[in-house]
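Here's the structure we're looking at; comments come further down.
With one protein chain removed, the remaining protein chains of the complex are shown where they sit.
First chain written, first letter: the chains are A and B, and each begins at residue 1.
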Amino acid sequence: MSDRLRPESDPTLAASAAELLSALRGAPPLTHCITNSVVTGFTANVLLALGAAPAMVDIVDEAGLFAGVASGMLMNLGTPTPEQRAASREAVAGATASGTPWVLDPVAIGVLPVRTALAQELAAARPTAIRGNASEILALAGQSAGGRGVDATDATDAAADAAIALAARHGAVVAVSGPVDLITDGRRVIRLANGDELLTRVTGGGCALGAVMAAFLGAARVGGVDPLTAVAAATLVYTVAAEHAAAQASGPGSFAVAFLDALAAIQPHDLAPAARVEERAL
Amino acid sequence: MSDRLRPESDPTLAASAAELLSALRGAPPLTHCITNSVVTGFTANVLLALGAAPAMVDIVDEAGLFAGVASGMLMNLGTPTPEQRAASREAVAGATASGTPWVLDPVAIGVLPVRTALAQELAAARPTAIRGNASEILALAGQSAGGRGVDATDATDAAADAAIALAARHGAVVAVSGPVDLITDGRRVIRLANGDELLTRVTGGGCALGAVMAAFLGAARVGGVDPLTAVAAATLVYTVAAEHAAAQASGPGSFAVAFLDALAAIQPHDLAPAARVEERAL
Partner (left out) sequence: MSDRLRPESDPTLAASAAELLSALRGAPPLTHCITNSVVTGFTANVLLALGAAPAMVDIVDEAGLFAGVASGMLMNLGTPTPEQRAASREAVAGATASGTPWVLDPVAIGVLPVRTALAQELAAARPTAIRGNASEILALAGQSAGGRGVDATDATDAAADAAIALAARHGAVVAVSGPVDLITDGRRVIRLANGDELLTRVTGGGCALGAVMAAFLGAARVGGVDPLTAVAAATLVYTVAAEHAAAQASGPGSFAVAFLDALAAIQPHDLAPAARVEERAL
């Protein structure tokens, strides 16, 4: 986390996140997930713990219909079987026709050709939000990560320009996950410095955040809240819950358990005191 | 839970459940599961914790053969890929030929067309038991749930007539899961009021119960116990273990962990004092 984020907070975002969290629990958004086989269970448990209603519908002749009735949709490309690839196109068409907000998570694109091509195709279909780590966002923007290994904080900043360009190109909110999360709609940039390194030691730590963004987008649509705020609010709730969990954990196993408990226990009023957020216009 | 169930207990069912639990642990039933990608791991862990022997065999040219040698089989339609749909038909044929008892779990049928048609087809193949929530049982019976949202307790009772009709039509035990579980073979109705709301906050809370029913049906077949008793016994053991777990839990994450511990620790003599059961003939 950069020092300049430590003392700051954005009362606006924390207040919006508190309202969206309350709204979500009052009317659980039906959250349609097409996601990878490694994290399906964890993702569903994250959504259930938070108070949303998950449904994993990833087969042809059901996915399109379901995306049309869902409150929000996640399209995660972690293990894109042929059936899921066909279902994803159906789901995106269904979401588009109904105005269902959806999140694209281009897992591990770059070297792997099948998902890279699919991610480019789906990005062009105007997702509401795109979430990835720095190298995935750089790859989707057509830029390669610079040089040798950089530490993860730097990586987020290294992807800032790519994220802004991608947001402008596709009309999407773009979220770069890392020690500092960067979220932009191409006009404003929000940086959040909450979270814990243990999130990277549990499979699905990033993937489930994409599902939570889809749930918040669903709640935000009902309340007329803009997607940038919804995506940032999802990130804030998720990463503050991670801090609560880390305080209880002895390692990655107990962290994952405590994280689900924390997502269920976190209250709207927990957010403002904990938030380490910076927002600026471009 | 309805008040009239609180002080009652059915010593007959608790005694049968105690015997079946001992029998299951003495000779672990090989429990064949064709289930959805969200809950496979949790389902296997539930069966292992309880003392059964799970095997997830869901591919063509293996599922039929395996259903023939298994003690019990679960057919759960949560993520019915084309491969699983073909394997399910094979497995049902194998189970039928060998007399292997099997459970149909028609997850999320109603709106979704692929699984709804498959559920109707498989229900007609005479499963030993059918397990679902109220809306799934109503949908399978060809009735739509009445009106606006009802609370879940009401929902169980709202599905009672559908469950009885479905049991009579298919010669199956039908179990409606909810705060009060209703189980019927079309002639008798058992209501169980054990369990905990946290079961609904963990993905697979219902799906894994279907697998436990398949394991108990396997143990019951060896001992000549009728399927209605086996399905109710499975439900009793499962929901009493859930109460033990809830007493230890701080939220859905720690509940899921404690539930596996409780399934491994629960003893036959724990059941009678805890059982909140009512049985009546129609």
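Here are some notes:
Here is the rule we use: a residue touches a chain if its C-beta (ideal position, glycine included) is under 8 Å from a C-beta of that chain, and two chains touch if they have at least 3 such contacts.
Values in this document were obtained by computation on a predicted structure and should not be read as measured data.
The missing chain, though absent from the display, is touched by one residue of B:Leu48, B:Ala93 or B:Val222; that residue is B:Leu48. In the full complex, chain B contacts the hidden chain through residues 37, 40-41, 44-45, 48-49, 54-62, 65-66, 69, 83, 256-262, 264-265.
Summarising the interface, chain A meets the missing chain with residues 36-42, 78-82, 108, 111-115, 200-204, 250-254, 256-257.
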